[in-house]
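With one protein chain held back, the other chains of the complex are shown just where they sit.
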Amino acid sequence: MNSISKIQKELVEEFSFFEDWMQRYEHMIDLGKSLPLIKEKYKTDDNIIKGCQSKVWMHAELEETKLIFTADSDAIITKGIIAILIRVFSKQHPDEILNADTKFIDQIGLKEHLSPTRANGLVSMIKQIKMYALAYKTQIN
Amino acid sequence: MNSISKIQKELVEEFSFFEDWMQRYEHMIDLGKSLPLIKEKYKTDDNIIKGCQSKVWMHAELEETKLIFTADSDAIITKGIIAILIRVFSKQHPDEILNADTKFIDQIGLKEHLSPTRANGLVSMIKQIKMYALAYKTQIN
Amino acid sequence: MDIEKIRKDFPILSRKIKGNDLIYFDNAATSQTPIQVINKISEYYSKYNSNIHRGVHFLSQEATSEYELVREKIKNHFNIAKKKEVIFTSGTTHGINLIASGYSNILQKGDEIIVSNLEHHSNIVPLQMLAEKTSSILKVIPMNLSGDLDLKAYKKLLNNKTKLVFVNHVSNSLGTINPIKEIIKEAHIHDAKVLIDGAQSAPHFKTDLIDLNADFYVTSAHKLCGPTGIGFLYGKEVLLNELPPYQGGGEMISEVTFEKTSYADLPHKFEAGTPNISGVIAFGAALDYLNGIGLKEIENYENELLKYATRKLKEVKGLRIFGEAKNKISVISFNIESIHPYDLGSILDKMGIAVRTGQHCAQPVMDFYQIPGTVRVSFSFYNTKKEIDFLILAINKAIKMLS
Partner (left out) sequence: MDIEKIRKDFPILSRKIKGNDLIYFDNAATSQTPIQVINKISEYYSKYNSNIHRGVHFLSQEATSEYELVREKIKNHFNIAKKKEVIFTSGTTHGINLIASGYSNILQKGDEIIVSNLEHHSNIVPLQMLAEKTSSILKVIPMNLSGDLDLKAYKKLLNNKTKLVFVNHVSNSLGTINPIKEIIKEAHIHDAKVLIDGAQSAPHFKTDLIDLNADFYVTSAHKLCGPTGIGFLYGKEVLLNELPPYQGGGEMISEVTFEKTSYADLPHKFEAGTPNISGVIAFGAALDYLNGIGLKEIENYENELLKYATRKLKEVKGLRIFGEAKNKISVISFNIESIHPYDLGSILDKMGIAVRTGQHCAQPVMDFYQIPGTVRVSFSFYNTKKEIDFLILAINKAIKMLS
């Protein structure tokens, strides 16, 4: 099992402890508080991800062969969502990011608990992460 | 009771003999066959009454102080309707035409048996008859 | 196909009109509605009525996903490449106007638009308005006595000035199925774009838009066992992107300031304002219903009704059928010698038979035959041969009365 799948499994287990959505939301909000924040200088319009009522900025940079993501949002639940994604995809090799599936999102029950706008936002974030992976992959090779 | 009311009463009685709409329609169609026909030269676009799927031409002329109506239609039921109106309003003094009410139409049950388009046509015909009465009234005075 | 079972799905078919069973032969004007569709509307308003797309809350999410699911259903049913190429409209007329109006910024003076002589007014008037606005020229594909379009003449009309061709798939007044695949192919040789008016075809046989390669396609739900006030427009993505938005409002924008407004992407760009949400959802239920029976089964059965009725009607003395194309759907327009169609229609109505009389919003067709109108009977899959027999009886009775 590679590192991404392991983290995904961890997350699914972590969320399965909670009995109701309320606790899951609280946990998500907590995770949001530990989000690796994007540097202010990267908080540009170019780095905004569309598809959310709230704003999301995301930045990626390469450390050797691993991609490091940082991000921020003006909404705290959105921060939680992106924190989950970053926990899964940050510090990973672009190839692994590109190959990773995203079933864990359904397993956590994230999508059914998010509004469609937010679920769209989530899809956009994953797309963006994979785009970064694609872009940096060529830099490594 | 003036002449118009008398004819109206007659018509209502006549129609009350019939038990179903089918017989009433047949009677109306019969009446249509005795419609005093408009002269061909008056069958102009100016004399067409709007508001019918079928065409109705109507003409009026003064004989002393009475108005004489002639008409035609390309549809036979429409001919019946106009024949009924002409029986009531032709050979009458314009003043009497203008003062006449048209309750007899409801009493015959004409409106409820006609399609709205035809009922509209009926209203247009009565309007037209009253317009002629108004126009010729001034000629008499 | 179990007709008796199907008929039970349509509450209106058990209506009595002045003591007679209702016989509904006005399907080309609007189709009847099965209980499954009626129930879907009630369900919507009883369970998840809500404004869509922008809502955070549960009801809005449910309504949005049901609504978007129908876009998907339409995409599949009509074989459309992309979901965003499906634009909800209030009906065929709206769809045609949207496209015609969109081209008023694109067409140049002297450009040519082709339309057929067989069209419904909805597919003529918007083009007259477009031609007037742009000083382009409207040309007409002529028809012949059988009710077919003259394809040779069509090919001669086409040239490199032709920008648009608007043709219906099936004529509502005569029932003719037009050879639209060929019409489209010929137009594309000259790089003209083709809009297909599918109002009368979609109810009767399967339409494959990728195969036809139509540029635009429009239809109405109310002729497809669905509700009134809803239809859809299909357009190829590149073409829709070239057109300006039709209406401004909520939903169709991405950013609004008084200085500058930017528009949303397809399909939202063309869906300004709160849409007919219940209409869309019920439209989906109607497609499910039709697919449950099977469009091929419907087509076969309706063809049988057409043949049967044509044969029976021809036995009526003095009756003339207008439109005897080889390829036609279950619509028959006719007149009886020296009887006005309106008179005949009125008498049939009194016997519980609903037919349409008049010009059927297709005055050029009536002008072609030099008649004031016709009586039109149009069958749907819930009609029966028994009903057709009764029609023949009723016509003969009416002829007696009216002669």
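We call the chains A, B and C, going by the order they appear; numbering starts again at 1 in every chain.
One rule holds for everything that comes next: a contact is a pair of C-beta atoms (placed from the backbone, for glycine too) under 8 Å apart; a residue touches a chain by one contact, two chains touch by 3 or more.
Only a predicted model underlies this, so the values are computations on that prediction, with no experimental measurement involved.
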Among listed residues A:L37, A:L62 or A:I76, the absent chain is touched only by A:I76
By the document's definition of touch, the residue of C:H77, C:H120 or C:K236 touching the omitted chain is C:H120
Contacting the left-out chain: of C:Q128, C:N213 or C:T310, that is C:Q128
Had the left-out chain been drawn, it would touch subunit A at residues 21-22, 25-26, 29, 52-55, 74-78, 113-115, 118
It is residues of subunit B that touch the chain not shown, namely 53, 115-117
Note that subunit C touches the chain not displayed via residues 11-12, 15, 17-18, 22, 24, 26, 29-30, 32-33, 35, 37-38, 41-42, 45-51, 54-60, 90-94, 96-97, 100, 120-122, 124-129, 138, 140, 220, 222, 227-230, 245-253, 255-258, 261, 272-279, 342, 345-346, 348-349, 352-358, 361, 363-364, 367
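Note that in this section only the chains that are shown with their structure count from here on.
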Ranking chain pairs by contacts puts first B-C
Expressed in whole Å, how far the mean CA point of subunit B lies from that of subunit C is 40
Rounded to the nearest Å, the gap between Cα centres of subunit A and subunit C is 47
Between the Cα centroids of subunit A and subunit B the separation in whole angstrom comes to 81
Shared-interface residues of subunit A (touching two or more other chains) are none
Residue numbers in subunit C touching two or more further chains are none
